[in-house]
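This report concerns only the one structure given below.
A selection of the complex's chains, in situ.
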Amino acid sequence: MLSYKMIIAVIGNSSFSPEETKLAETVGELLAQRGATVICGGLGGVMEAVCRGAKSKGGLTVGILPGQDSSMANPWVDIPVVTGIGEARNVAVVKSAQAVIAIGGSYGTLSEIAYALKSNIPVIGLNTWSFSRNGRKDDSIIRVQSALEAVDKAISVAKRRKNDEITSRSLS
Amino acid sequence: MLSYKMIIAVIGNSSFSPEETKLAETVGELLAQRGATVICGGLGGVMEAVCRGAKSKGGLTVGILPGQDSSMANPWVDIPVVTGIGEARNVAVVKSAQAVIAIGGSYGTLSEIAYALKSNIPVIGLNTWSFSRNGRKDDSIIRVQSALEAVDKAISVAKRRKNDEITSRSLS
């Protein structure tokens, strides 16, 4: 009965890298083909590539922007959410998704991975950060090797989460 | 060439009022019929009614939620944006829109009106707050008397703003 869509966050660097751009674009295409809405930080680099890929297959894209207006949104963002809260918007990018796909990434991406894991939102990683605490490796990120594998995994874990949410909304 | 949609924010009380509910639902229906995306705070009352109205006419609805997950979203929100930032999300509700329609409202609505006016985003008012500073009345809110008039006015001012944005994005 609920109308809302499966939402997958795609996070990564805003600066250009040919390899990551290709991966992100393919991820966007595949997510759109599976009917998932793409959410991201709305800027350039990986964020732009995933939106462009999704739009090329008729998908819907949401950009959670850090700035005070939508002027920095990449041209493939359908719904620019202008938060005005700077990098604190990273929390909203991941919390709005049922699963997160991380592609490469800089420190902003690392903060998003940390927020997602803290909120028990599954993170699928493509050539992204790995980390350990006090010498003990953290294995929370689900590592994959291709765009296809990333999307398959994301959709599969998101479906499980979405079912849980619908149950909790029906009961509350 | 830009793909993103006209977005109109509808703000108002989360508690139930029959008159405001009816107004909000009609506003939602009319916005959807004109092709505008509805953005709101995602909760109950006016927010729920405007989403229900929009969905009844095939529209798209975005809910900018204050909490830590989407469990509080009303069932007619297509895209629940989980900000995790509480009432500070009021900034994002209005800044994401090209125009704001205020229906009735409590203090949260008043904060949203203030943010919108500060950002030069036009506010259309239906039975909502009025205010004056040091005895001098502030006439910034565009007052209307019906849902139809509110939507007509919002679409008209939003179109003007959207054109400005597209120009600035093309030039930047």
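All chains are identified by letter, namely A and B, in their written order; residue positions are counted from 1 within each chain.
Keep in mind that, in the parts below, a residue touches a chain if its C-beta (ideal position, glycine included) is under 8 Å from a C-beta of that chain, and two chains touch if they have at least 3 such contacts.
Keep in mind it's a predicted model, so treat the numbers as computed, not measured.
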With 2 chains placed, the number the full structure-file assembly comprises: 4
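Operating definition for what follows: only the chains that are shown with their structure count from here on.
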Cα superposition angle of subunit A on its copy subunit B, in degrees to the nearest 5: 180
Distance between the centres, which are taken as Cα means, of subunit B and subunit A, whole angstrom: 26
Subunit B residues within the subunit A interface of the complex: 1-5, 7, 37, 39, 55, 60, 62, 64, 68-71, 73, 75-85, 88, 91-92, 95-96, 119, 165, 168-169, 172
